[in-house]
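Quick one: structure below, then a few questions.
With one protein chain held back, the other chains of the complex are shown just where they sit.
Up next is subunit A:
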């Protein structure tokens, strides 16, 4: 069977990594699926989903790495008025960082629980915040 869920997170920083493993685990539990996989997918193009060790130092190192990759004072084509939005496109760095981190991750479900490695945490990467963000969960497997 397939379970579809989602949850929202109101972010608080322009750039930040937010641990979401607990919320994903709750969705897995809600699905009732005992054996299968869970996909964690962001609904946005200036966020990312990534997996890493939950340490403040690493979160800051990763943010610094991404900031070096896509500096705020870089010359981007995506700095112009977008008629389809009626608004400025001022977030090229968010799009670049989103490309690097990717839009999803996947984990196995065993005995009804998401199986993370001992050091693993699932992160929502916010790269154009603060904003209201939606994370979609797809659980596939057997009850």
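By definition in this document, contacts are C-beta pairs under 8 Å (C-beta built on N, C-alpha and C of every residue); 3 or more make two chains touch, one makes a residue touch a chain; residues count from 1.
Basically, contacts and distances are computed from a predicted model.
Trainee: Look at the options "Heme exporter protein C", "Alpha/beta fold hydrolase", "ABC transporter ATP-binding protein" or "Amidohydrolase family protein" and return the one that UniProt uses as the protein name of the missing chain.
Mentor: In UniProt, the chain that is not shown appears as "Amidohydrolase family protein".
Trainee: Hey, which of A:5, A:19 or A:90 is the one touching the hidden chain?
Mentor: A:90
Trainee: Please give every residue of subunit A in contact with the chain that is not shown.
Mentor: Here the touching residues of subunit A are 10-14, 73, 76, 79-81, 84-88, 90, 129-132.
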